[in-house]
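Here is the structure we will look at.
One chain of protein is taken out of this complex; the other chains stay put.
Labels run A, B, C and D following the written order; every chain starts at residue 1.
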Amino acid sequence: MKSLKSRYNIDNWLTYGLVIFAYIVMRILIANGKVSFALQGQLVPITVYIVMAVSLNLTVGVLGELSLGHAGFMSVGAFSGAISATLLELSVRTTLPAWMRLALAMIIGGIVAGFFGFLIGIPVLRLEGDYLAIVTLAFGEIIKNVINVIYIGYDANGIRISTESANALNLGENGKIILSGPMGAIGITKISTFTAGFILILITLFIVLNLINSRAGRAIKAVRDNKIAAESVGISTWKYRMMAFVTSAALAGAAGALYALNYSTVVARKFDFNTSILVLVFVVLGRMGNIRGSIIAATVLTVLPELLRTFNEVRMLVYAVILILVMLVRNNTTLQHLYQRIVTKLRYDRPPAEEGDEA
Amino acid sequence: MTFLSYLISGISLGSIYAIIALGYTMVYGIAKMLNFAHGDVIMVGGYMSFMATTNFGWPPLLSVLFAMGVCTVLGILIEQLAYKPLRSAPSLAVLITAIGVSYFLQNAALLIWSPNPKSFTSVVLFDSVRLFDGKLIISGTTIVTIVACIIIIVALNTIVNKTKVGKAMRAVSEDKDVAQLMGISVNKTISITFAIGSALAAVAGVLLCSAYPILMPTTGAMPGIKAFTAAVFGGIGSIPGAFLGGILLGVIEILGKAYISTQLSDAIVFAVLIIILLVKPTGLLGKKVLVKV
Amino acid sequence: MNRTTTKTKMVPLPSQSIIPERDTAKTPILEVHRLGINFGGLVAVDDFNIAVGRTEICGLIGPNGAGKTTIFNLLTKVYKPTSGAILLDGKDTSNMNTVQINQAGIARTFQNIRLFPSLSVEDNVKIGLHNQVKYSMISGVLRLPVFFSSERRARERAMELLDIFDMTHLASHRAGSLPYGAQRRLEFIRALATNPKLLLLDEPAAGMNPSETEELMSNIEKIRDQFQIAIMLIEHDMRLVMGICEGIAVLNYGKIIAKGTPEEIQSNPLVIEAYLGKKNGRLSC
Amino acid sequence: AGQTTKPTETDGPATPSGTDTAPSESKQDETDPGTSTDTAPIKLGGIGPLTGSAAVYGVAVANGAKIAVDEINALGGMQFELNFQDDEHDAEKSVNAYNMLKDWGMQILVGTVTTDPCIAVAAESFSDRIFTLTPSASSPAVVEGKDNVYQMCFSDLNQGIASAQYIQEKGLGTKVAIIYNNADAYSTGIYNKFISEAADKNLEVVSSTTFTDDTANDFSVQLMEAQKAGADLLFLPIYYEPSSLILAQADSMDYEPAFFGVDGMDGILTMENFNTELAEGVMLLTPFAADATDDLTVSFVAKYKELYNEIPNQFAADGYDSVYAIYEALKDSNVTAETPANELCDLLIGIFSGGDFVFNGLTGVDMTWSETGEVAKAPKGMVIENGVYIGMD
Partner (left out) sequence: MLKVNGIHVFYGNIHAIKDVSFYVNEGEIVTLIGANGAGKSTILKTVSGLVRPATGTIEFLGNNIVNLSPHIIVRKRLAHCPEGRRLFSQMSVEENLEMGAYTREDADIEADMEDVFQRFPILKERRNQLAASLSGGEQQMLAMGRAMMAKPLLLMLDEPSMGLAPILVEQIFEMIAELNNAGTTILLVEQNAQMALSIANRGYVLETGSIVTTGNCADLLNDKRVKKAYLGG
């Protein structure tokens, strides 16, 4: 029998291969002008959602805790990334190349979101099941609510922050408002690229897949499967739950930064409960714990609503129906039974003479 | 006195959350699924009552019964078509389907009733109670809502704890396989659960719209989430807990607005929620599930 | 160190070893002193005293609901005792939690099997090896050389352990899909993988037929000899208990009613009355 | 050029054959396939929320714009084809819709309806050089720094200033309380400007409280604060749905200040089943009133009612006007369906900010546009009496 180890490896390489292949194909098609604007415009969001889905899968699929606030971490990453990218652009004398600003913004977004992941992890990880889920939801809502009242500006005197209004920043000459309450981060220079997204996916896969298939990953899965048993063999459940939670948050943060820097504006409202749920849909549809599934589901479900534009006003209705049908078909037991029945029919409906033949 | 009027406002708002949370908890406690479409069934209930009173000219009480009837059928239908085939699938799969149903209902409502908001005429006929020369006003809707909540709590508790169907519900919620081995029809039990839950959603929808008389396809979404929060806050599966959770959520929201900040009212509500859960990790009235080691 | 956290008055620690003459030289691996716990009004364990020698196999028997599993839960800090002290290797354990207890040297199996059902058999054992084969998360993610060498070691060790119960061919199966008996053995192996000084087995033979039980008995003895550990087991299969235990304590209603060698226990009328029944009493095994 | 799979367009007839090549907005097939040029329509793109919580605005704009296009096409002469896409009130979806319209061959953009999606899309249309006229995205940030982006509606700044001025000049109130939506750029924008203008005008603001879309149910605290502070005028720089709740709740509290709204308040009277008595005496600054008696409004409202069975609100009028403004601007030029978008863009910029382009529409007369893209039109002060708007002057 093939060892599990090598099966993991093949599986992982398949995942990497799929991503790299898709990237190369897209590049070639774009170079030949064969990709519609609509699809080109979606490339960065697709990569963002893939990273979101893969990172959420770490919490939901691998750690086995339902998080309803993953968009909150994306939000933290998006705003810290957007703010730092804009500040870098405004303040650093020797202008950094765009890709470097983007990279720094993603790193900062990741770190800040990871830190928030840690903070929220402290209360969250004392809870279980749906109580935990509700706290993640609460966190997402708090972030959304708080960002709406923060104003940040930059002028010759440096950074200014206010919780009242843009006017209260009292910016001097040439001052620039970076974050403007409900208007969100405005005046972002778009620097996100498909390639950056591709690299972020690779990094995410590297971190997540390697983590899952290592000692720490095993411990995380052990905690998911049976907390009491995990503790009985000397595994600190707190430590490994936190590890998964923070990693997941940090990756979502990096994705958030990439997302924010793909548009000239980003608002807190974007990262609400619905976005958290959307990412959860990717994870569940792609099967919990299945990384490749997350990637495919995120891609398909991001593109799908755009493909459905032909349906006009019934578009979202059609989307809902497709979503339900896909879930039903994917989990249909009768189909599975039918399959088994056919298989046995083929094997055993022949003359009664059959003895223990299989090895 | 000001505090008292804030408190009453909080209870008014909370009673609405509570009545939604009761339906939520009902389905949630038994079918063990987060029925994210619950908020949208509420919305449908609102529209039904609206149509009955405004378009057909029916009396308010009849409109409520009509809404309950339609929602019950709708609930059973949703359950049969979308959730039943997933009986043996992981619970998150059902949650996603529920989200699909929620999208479906919202968008169907958008097409049927257009996105334009409608102004709802309260079904509560009697006036607000005014105390201390009108300094304290308790609206008729609030009184009706709280009374309805209490009736529902008593009724649900009786059903769940005293009747055969209630026992079946509890058995199903614990272990579907073994429940079947006891001769319980899991499908029938869950259908009944959904029927009751949806009827409650209709009542909640009508009262929600009576208290805050505006009706749109998205009307149920946010109250649905808040009520879900309230249900968890009160302790999952605990019927009085859902009520208490709802009331408290409303009170915290109003007091937070009044004494801290209107801008951050949601942040305050959720922060308080987190703190309380830290102290009481299984919600206000939730029992810790006993695990035998 | 606070050795006596008893709420009652201090009593000198008597030599509680079931077979005192065996271990006089060294301190016993486990000393339990006046242990007790209540659940609400129910006194589940009361004034429980025992000492277990370093390589002793001892049995804990008693009627259903006597408090045996509860004692295991107290030893592993799943429950906090209402009174009493537990000394492991001479050290007080009152400030330890479940995780620390395992790291200090107690491993256990569960009466209601608690595996990691969605993981492979091999991974279940490797999780048991968690604190034996260590490397940091960073080396794991970056796939540093230490990752590969440690993982190889973990795999080899896991296979060695599985081999004790002839389970290497099941290594890649999902633990949850194993038949009941195999799950019990896997739990045993997983506990063993944590390199304990004291192994607590809660009904290891439940769900095994007599010939399987016999195999298990010889394995338990083999493991004790090979790993030089102490084993304390709860079991209702008298053939196993009487066959391999050097000392036996009998519990009833949370209290010890008898202690002694298998022979003594089998002929103890109290034990026969409360636990063994007429037919099983004196039944030679 | 190979055919790519791209989303096919929706409204109206299919794209003229032969132009459906690799997407690039400058790439226009030179070979005329033979159809007569005067019937080939100019492609207008439209973007706004047709689903989701803001659908009410997007659908209204789309409907209004559709009526305008149909009317114009019926006139003969210049023809338009409108393709209106849903953006769910989300910047990402809005940009997606925009790109899809680009694939379709959009030459001019009427959109987008809501503010922050509009900011995101405007940045795209700016770099693509596609002329953009937003019917209703009112934040100054929409047009800021983008020479090709114009607004049909008042900017938030204007509304804030105008409201404060109006209240002060007419002496409508001495102590003002404000309730605004602090999660909404439109509302916050007006509020901020109003506050600073009120300070200049010595208008006393005694209470400002907020809500968000998630807490837009219960306004008791906000109203009690206002009442406690002794406010005699309640300024509501918000949309009409929450306003209707505020009016109802104030009524139940026996609190009766003067109410002053902005253009978002329009629509309140036509809300199905709304008890217009609640809105009695409410004042608002709005460019459009469905029960105005001028011919244009009357015919528009009649048409709208016939087609959609509803009474149009300001957004519908904005959509209608936006299409007409573009039509008026282009009417005399000889642009065709073949004119590249960037040429149209430069042409329209020239016309709109040229100084002598004056437009009369449903939402105002003698409208002109500044180079920044803001519209100049006189706000109409209205007061609701007996369930209808009455001009206040």
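In this section, a residue touches a chain if its C-beta (ideal position, glycine included) is under 8 Å from a C-beta of that chain, and two chains touch if they have at least 3 such contacts.
Note that the coordinates shown come from a computational prediction; the quantities given were computed from them, not determined experimentally.
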Touching the absent chain when the full complex is considered, from B:Lys32, B:Lys84, B:Lys167 or B:Lys280: B:Lys167
Option from C:Gly90, C:Pro210 or C:Pro269 whose C-beta touches the chain left out: C:Pro210
Chain B residues that touch the omitted chain in the full complex: 164, 167-168, 170-171, 174-175, 177-187, 287, 289-292
Interface with the unshown chain - residue positions in chain C: 39, 62-70, 111-112, 177-182, 203, 206-214, 236, 238-239, 274-277, 279-280
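As a convention for this text, only the chains that are shown with their structure count from here on.
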Selected interface, B-D versus B-C, where C-beta contact pairs are more numerous: B-D
Chain nearest the overall Cα centroid: A
For chain B paired with chain C, centre-to-centre distance based on mean C-alpha positions, whole Å: 49
Where chain B and chain D are represented by their mean Cα positions, the distance between them in whole Å: 36
Separation of mean Cα positions, chain B and chain A [Å, integer]: 31
In chain B, residues with contacts to at least two other chains: 107, 110, 263, 265-266, 293
Set of chain D residues in contact with two or more other chains: 51-52, 182, 212-214
Touching pairs among all chains present in the structure: A-B, A-C, A-D, B-C, B-D
Of all residues in chain A, those that touch chain B in their complex: 60, 66, 123, 126-131, 133-135, 137-139, 141-142, 144-146, 148-149, 228, 273, 277, 280-281, 284-285, 288, 313-314, 316-317, 319-321, 323-324, 327-328, 330-333
Interfacial residue positions of chain B with respect to chain A in the complex: 34, 36, 82, 85-86, 88-90, 92-93, 95-97, 99-101, 103-104, 106-108, 110-111, 225, 228-229, 232-233, 236, 263-267, 270-271, 273-274, 277-278, 281-283, 291, 293
Residues on chain C engaged by chain A in the complex (per definition of touch): 76, 78, 97-99, 102-103, 107-108, 110, 114-120, 122-123, 126-128, 130-131, 133-135, 137, 140-143, 147, 150-151, 154-155, 169, 171-172, 190-191, 193-194
